[in-house]
Structure formats: structure tokens, C-alpha cells
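Inspection log for the structure reproduced underneath, given as C-alpha cells.
Every protein chain except one is present and positioned as in the full complex.
Labels run A, B and C following the written order; every chain starts at residue 1.
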Amino acid sequence: MSEIDYASTLESVHRDILPRLGDGAVADYIPALAAVPKDKFGMAICTTDGRVFSCGDAEETFSIQSISKVFALLQALDLVGSQALWERVGREPSGTAFNSLIQLESEHGIPRNPFINSGALVVTDAITAQCVDPASKTLGLVRRLAGNPDIHRDEEVARSEALYGHRNAAIAHMLKAQDNLKAPVSDVLDAYFRQCAIAMSCIDLARAFLPLANGGRFADGRTRAMSASRAKRVNALMLTCGLYDGVGNFAYRVGIPAKSGVGGGIVGVVPSKCAIAVWSPALDDEGNSKAGAQAFEWLAQRTDLSIF
Amino acid sequence: MSEIDYASTLESVHRDILPRLGDGAVADYIPALAAVPKDKFGMAICTTDGRVFSCGDAEETFSIQSISKVFALLQALDLVGSQALWERVGREPSGTAFNSLIQLESEHGIPRNPFINSGALVVTDAITAQCVDPASKTLGLVRRLAGNPDIHRDEEVARSEALYGHRNAAIAHMLKAQDNLKAPVSDVLDAYFRQCAIAMSCIDLARAFLPLANGGRFADGRTRAMSASRAKRVNALMLTCGLYDGVGNFAYRVGIPAKSGVGGGIVGVVPSKCAIAVWSPALDDEGNSKAGAQAFEWLAQRTDLSIF
Amino acid sequence: MSEIDYASTLESVHRDILPRLGDGAVADYIPALAAVPKDKFGMAICTTDGRVFSCGDAEETFSIQSISKVFALLQALDLVGSQALWERVGREPSGTAFNSLIQLESEHGIPRNPFINSGALVVTDAITAQCVDPASKTLGLVRRLAGNPDIHRDEEVARSEALYGHRNAAIAHMLKAQDNLKAPVSDVLDAYFRQCAIAMSCIDLARAFLPLANGGRFADGRTRAMSASRAKRVNALMLTCGLYDGVGNFAYRVGIPAKSGVGGGIVGVVPSKCAIAVWSPALDDEGNSKAGAQAFEWLAQRTDLSIF
Partner (left out) sequence: MSEIDYASTLESVHRDILPRLGDGAVADYIPALAAVPKDKFGMAICTTDGRVFSCGDAEETFSIQSISKVFALLQALDLVGSQALWERVGREPSGTAFNSLIQLESEHGIPRNPFINSGALVVTDAITAQCVDPASKTLGLVRRLAGNPDIHRDEEVARSEALYGHRNAAIAHMLKAQDNLKAPVSDVLDAYFRQCAIAMSCIDLARAFLPLANGGRFADGRTRAMSASRAKRVNALMLTCGLYDGVGNFAYRVGIPAKSGVGGGIVGVVPSKCAIAVWSPALDDEGNSKAGAQAFEWLAQRTDLSIF
């Protein structure tokens, strides 16, 4: 097997994507997100042997939004263990994105997976029930994984989310009514909105996801962030549930386990090879970064990184 | 047409219902309701010519719960008018009871009718947006309609509802997210829980509903509570939407427009003849008073009061 | 109570409706229906004391389509009795029109009421299981009720329905899979398509529905078409389930139990007073005759015929 030339492939992807930037719509449900320029684009790759490649706005921080659901899941698994968590949330794709509330009604309060909002609220509740300051707990994990103590949350975004987050409040109250939320609704929502508001760069994100590509180990190959088995399983969850209603299409076109956020970020994991983060704020109809998904597709094709 | 003998019919219905009391389950989602003895039964009839007949516990007050949705509708129609209100809520039966949240998602925030919880929350919002103390405004209307200034709300029930009302909170936040709630969510919920907690007797309720049977006029035949046309229309809404998922069956068995509440009350309207209120706290599977529905059926059969 | 002047009210309604004819779309899912001129309009009233009033195209025959569901229900109740039939079909409004297949899945093969397609197929199956030629059996009942032996079915329409009726075939196969269809699927569909294709005039229809307004008796006041109780109950079913997703609105605006068909007919029943049939082929969004519903509304307002 020939060596992958990450540097020049990244360069070619960057060059090809530039004319496409700006196509799609930036998330506008909160003012703080709507203000981000549409033509931003950054991409970073961290390899399991410790190299880092990047291009464009890869060092600029952005709101990770739903990508935080992966960090929250890892944190909750650490705190309450696998068995206790999977009794409260499923591991199946959700069908259509808008389904969360309908699905909660028909499945009696068990969200289908931890990467839809209802599931992430249950995950956040599991953390909230175990520690005084759940948002800081998860932020601490993020800093450790990325090896960057400067990662912070954007408090303006957190406040904005709380102000406009009526749909998430609806889901949280529904979960409470169905007895699948232990902490007070407002505490869970507060922690949830704050973890969504973490700001990171593509380089931070690729670094933080590297252990998932590296059998649970950091780039040094020795220190363990999680067990090898947990890394595999979280990757499987991302592949089947990581991109809402675009998950099947992304697997088909790209073939890399990934998680997206409405801030325009997508992070992918190629087992044994690398973690990849991309950021471009204009979204497609499913709420995934349009240029980001395209960049992933080209990268996967040109480097044969598909896991299939 | 021979005169209806309300007194002796009421007596016969009372006698026949006694052995059946206690069958069914009392609403237990809040402690204050769960404590009501199962074998309570009262019934009252107010005729359009001003007579009042009653039996059993007809003078004892109970929590009117969803029956308050009719009062709230009348109040909102007074305050904002027919046209403005029907732009925000529909007039169609809802299919299954549990549907409210699902239906909100698929119909973009327009509740199907004002007698399901989502619709009643929109109605309450219309009142809340027009006055400082919406709950007292509606209570004032209730007192005027019943001609009883002593009608009050049970504050313990109101507090209980607020404490356990996560499903209603979920619906209210969903309506807010869908831009069909103008006042703050907590204000609307507060007014809603307080109007549900109004306590009335069967005699109060039959009196308060009499104008709906009397072309909009009070029992004196002169003073108008509402237009004749509004009375007809609210009766039509009760017949098609007044008993959740038991509405078709009640129309089939009884044939009288009616509204029920989980406190065990049912109030019915027979145009040109009378208003009828019954109370018995044990409920059937659809959440309607079991003995109450049976009493209505017997009364309708024995007096030929069906509107069909 | 002053005498209702049916003749001049009908004349005024006819005059006012003429400028509105043609608004809406004629049902076009089969060629035979699509060919009917949009500006047709007829109306007929049969009173319980035997008078007949009519205007416009009231003597012209048209395809009764779903109005036949009332005749089929009466026929099935005659053949298998009330109890056996209501074990296989419910009596509740259906929520949204398009729900039939969804509802069948979630409620395990029990259609919500006999006036949606799934319910009517079960009703037709009950007839099919009892006689060799179910379509002719129901046609015989129609002729007896209308007192017109010349009523026939339009075989071209029946063939067209069969050719294009894939949605009904889907429902029938689903009912068979759920064990709520006894006769072979093709026999039931055949009988169903043929009863939908019965052609009648407004005068025929008003006559055929008169017993429902007359306590179960024909216009002679003596001969019985059905029991008084059955007449009441079928009227109740029409009011709550007779106009698909427009049922609540029709009750609100008109206040008369009625059944519509996509051929543009609507038949209503005013207990103790009259039966009313209207026909105008252009439909509103819910599939009910647009001019027909308007004519009903004006007639009800001008004569105070609302049952509420």
C-alpha cells in the first residue's frame, strides 16, 4: 500500500472547493451563528503517527454545536458506564430528522440514539446527575482530548441558544414527563446549551477526535483516552447516526464515520489512519456543511480513505 | 310533543347508576386529583325556561379541568374576535388523543382545535396577550355565566399542575418554537394551569353552560351572554371535538354536544332545551367520566334529548 | 315557530350561488369524473311531510362516490347487525384524511370509522361475505330507499375506478394482511368500486336519505326503513365523520349531519325536518363540493336548520 500524500491532496481539495464557497444557507436560528461569513473554509488532518496537515481557516475557532454530542457521550460513558447509559437511549438511526418528538411519543421516552437532540439531552442529564458543573466537566474532557487548555465556550452563543431554544426545551420537558430525565429540566438545558457553545478550530477538533482513530490512544501511541472497544463503538454510532437525515448519503458518498454540527463543522474518523475536521458555515437541506461534505467526498476519493 | 319529566328521569338515572360507581380509575397524575373518592356522583339540569333539577353530589365542587377550555374559548373570542383566533387554531377533530405533539410538528404549529391541550394553550395565549391577569379574567367570565361570585380556583391543584405539567410545558415550548405563542411560555402555562384548577359544582356548570342551549341568552331569556350564532358554533365544536378520542362514540351513544374534564365532569348542551352537568371521578380509557357518560346515555335515551 | 319557506330560500340560494360556480377543481383521478362540466349545480329538499323542492340540475344524475358509504353501512348493519360490525370498525373521526394507511398500521387493522375508505372496505367486506352479488344487493337498497327502480350504476365509472384504484387496493391488501377482510381482496374491491359508481340525482338522494330525518320512516310516515335509533346513530356518525378532514368546519359553519362524495354531491339530514342533497362537481382542498358546501351554509343560515 502506497503512502497517502495528505499535504498535496488537502491542497487540491482546498483549491477545488474555493469556487463553491457560499452556496447554501448559514444557520440563522440564533443571531450569533447567522453573523458568520459564508465563505469561510478550513480543513485539518491529524494522523495516527502524529502529523498534522491543514489549510484555509483551520486555526479559526467556530461553534461546534452538535459535534459536542460526541464529547458528551464519551463523558457520560466515563461517568455512568455503558450499561446504565444504553438503558436510557438507543443506538438506531432515527429516520427523518424532524422525528424526535414524534419518536419520543411512540417509543415512550427512549430516544433512538445519542446524536439526535433528545438522545443528547438524556446523555447530558446523565452527566448533570453526576457532577456539580456538567458543562465545565465536558469542557475539561474536550481540552484534555485536544491537548489545548485554551478551548473555551462562547457565552454569547450559549445565551442565544437558551433564548431561542424552545424546541429543545419542548423535548426536555417531554423527556421529563416520560421519566427519562433525572435532573431538573433547566439544569439539563443549561448544560446542553453550554456544551453546544464550545468554540474550537479544525486543528483542535481533529486532535480531539484522533484517539477514536487510534484504537483509543492519543497521538503518542501510549496514553489511553478510552478503550479500543469504546473507540470502535463510537465510530460505528457516528457512521449510522452522525449526520441526521444525511447519514446514509454521506456513508454512500464518503464512507467515513463522522459527526456534523450546524455551526458548519464536520469531524470524521478513519480507523488506524487519521481524524479529519472541516469547517464551512453554509449548510445543505439536511443541516450539514455543504462545502464540508464535498471536501470530505473529494478527500476520501483522492486518498482512498473510505472504510468500505 | 309531550313535556319531558326531568325530575323523575334524573331520579331513575341516579338510581341505576349507583351500583356502577367506582368502576374505572381516578386521574392520578397529580395528588390533589387522586385523593377524590371514586364513588362520588352528581348531576344537574338547567332548562331554558329557568328550572333546575339535580341529584346526588350536584352541589359539591370539583376540579373542572378541561371543561375550562370552553370558558377560555368564549373569553378569547370576546377579546380578539373570531377571525383572529381561527387563524391560529383549527376546528377539526384530532384523531387520537396522544397526537398533539406529532400533529403540531406535521401541521406547523396550528393545533387542530381549541379543545386539545395545544389548542387551549393558543387560546390561553390569546387571552394572556390581552390582559394583565388572564386567569382572573376567565374566572370572572365563569362567575358571570354561572351567576355565582363565590366560584374560586383550587390553588393547590394549580400548583400541582405546574409541578407535574411537563407534557403541557413541552407543548407550549413547541408552540413558541413554531411562532404560535405570543406571551412568554411561563405566563401562558401559569394562566392555563390556573384556569384548569377552577372548582365548580354540577349546578354551577349547568347554569354556566345554559346560554349555549338558549341561543346565547341567560335563563331570563333576555340578557345575552353571547350571540346566537356563537352559541351554535361552540356547540358544534363540542360535538366534534369535545371528548378527545371518545367524541365519535359519545355522539353515537348520546347525541349531545359536550365537553369533559379529567376531574370527572362532563357538561352537555341540548339546544332550546337545557344544559346538563354530571360529575363522577372514575374515568374510562379515553379519560372521560365512566359513570358520567353512562348517565348521559340513559338520560338521552329516556328523554329523547339526542339532537339527531 | 314560523313555517320554513323552503321554496323561496332554495331560489335565493340558487341565485346567489350561480356567480360562484366553477371555482375549485373537478376530481380528475379517473377520466369519467374529469369530464363533468364544472358549472353544474342542483339542489333538492325532501321534507318529512312529503314535499319535494328542487332547483337547477337537481334531476340530473351524477356519480355518488363516497355517499354510497352510507348506503353500504345501512346494508351491512341489516345483514350482520350492529355488534358484529362495530367489532371490526370504529366510530371516531380520523384526523387527517391521508391517514388511512398510517392509522391502519398503528391501530392494527381497525379502521377509525365506516366513512373513510378503509372502514368502507371493511363494511363492504361484511356485505360481500353474506351474499353472492354484494354490489347489486346495495343497489337494491338504494332503489328501495329512493323509491326509484331505475337507479343504476355507471359501469364505465366502475371500470375506471378499478383501473386507477391502486390506493384502495393497497388498503384492501393491508386489511387482509391484518386479518380484517374475510372475502377475497378482488371481490371486495369489485363490490366497492361498483357501489361508488352508482349514479343518482339530487332528488333521488334527498328521497333516499329522508328516513334518516324521519325517525327511520319513509315520507308516508308509516313504513319503516330502519329503527329510529339506527337513524339517529347514522346521523351522529355523519356529523363526526362524514366529510373527511372538513368535518369540523362543516359542523361549525353549517351544523347539519352530512356525507359528501368526490363526484361533487353532499347529502344532509335535518332530524324531524328534511333531507337535503346538493351537487356541484368543483371541489375544495378537502375534496368536498365547494359550491355545495356554500349552498348548505346559506340554506342553514336562512332557514335556521342547524341542529345546534
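Note that contacts are C-beta pairs under 8 Å (C-beta built on N, C-alpha and C of every residue); 3 or more make two chains touch, one makes a residue touch a chain.
Predicted, not measured: the structure shown is a model, and the values here were computed from it.
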- [ ] List the shown chains that the missing chain touches in the full complex.
- [x] A, C
Open item on the list: Going by the contact rule already stated, which one of A:21, A:157, A:247 or A:299 would touch the omitted chain in the full complex?
Closed with: A:247
- [ ] Out of C:101, C:131, C:199 or C:228, point to the residue that touches the absent chain in the complete complex.
- [x] C:101
Open item on the list: Can you tell me which of A:120, A:170 or A:237 touches the chain that was removed from the display?
Closed with: A:237
Task: Listed residues C:33, C:72 or C:174, member touching the removed chain - done: C:174
Open item on the list: Using the document's contact rule, name the residues of chain C that touch the chain not shown here.
Closed with: 98, 101-102, 105, 166-167, 169-174, 176-177, 185
Open item on the list: Contact with the hidden chain only, please: which chain A residues?
Closed with: 90-96, 99, 103, 112-113, 231-233, 235-237, 239-241, 245-249, 251-252, 255, 257, 271, 306-308
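As a convention for this text, only the chains that are shown with their structure count from here on.
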- [ ] Take the average of all CA coordinates in chain A, do the same for chain C, and state the distance between these two points in whole angstrom.
- [x] 55
Task: Length of the line joining the C-alpha centres of chain B and chain C, rounded to whole Å - done: 32
TODO: Enumerate the residues of chain B that touch no fewer than two other chains.
DONE: none
